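As you look at this complex, bear in mind that one protein chain is not there, while each of the others sits in place.
After this line comes chain A, so read on.
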Amino acid sequence: MSTAMNFGTKSFQPRPPDKGSFPLDHFGECKSFKEKFMKCLRDKNFENALCRNESKEYLMCRMQRQLMAPEPLEKLGFRDLMDEKPEAKDKY
């Protein structure tokens, strides 16, 4: 944290997160999803764009286990992934 109190020097102002804090996953209920995500990241050279499905699944796991406030996935920026899903559904 910058402690410079000078006027005019740029300092960092931390902001609270938009949706608050994640409750801790004490029982490791979503650990398998996290492991899948981390494995994907390591395989794809830490590129986030290629592992968005896994991150979406992790957040869905949290929502199902009451470890996160349920929100429609579009609001979390997964709209492009949602558009693919109905197409897959229509096939069946």
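Basically, a residue touches a chain if its C-beta (ideal position, glycine included) is under 8 Å from a C-beta of that chain, and two chains touch if they have at least 3 such contacts; residues count from 1.
FYI, contacts and distances are computed from a predicted model.
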- In UniProt, out of "Cdc6 C-terminal domain-containing protein", "Ciliary neurotrophic factor receptor subunit alpha", "Cytochrome c oxidase assembly protein COX11, mitochondrial" or "Cell cycle checkpoint control protein RAD9A", the chain dropped from the view is recorded as "Cytochrome c oxidase assembly protein COX11, mitochondrial"
- Against the chain that's been left off, what residues of chain A make contact? List them. 1-2, 7-22, 24-26, 28, 30-31, 34, 37-38, 41, 45-49, 52, 55, 58-59, 68, 71, 74-79
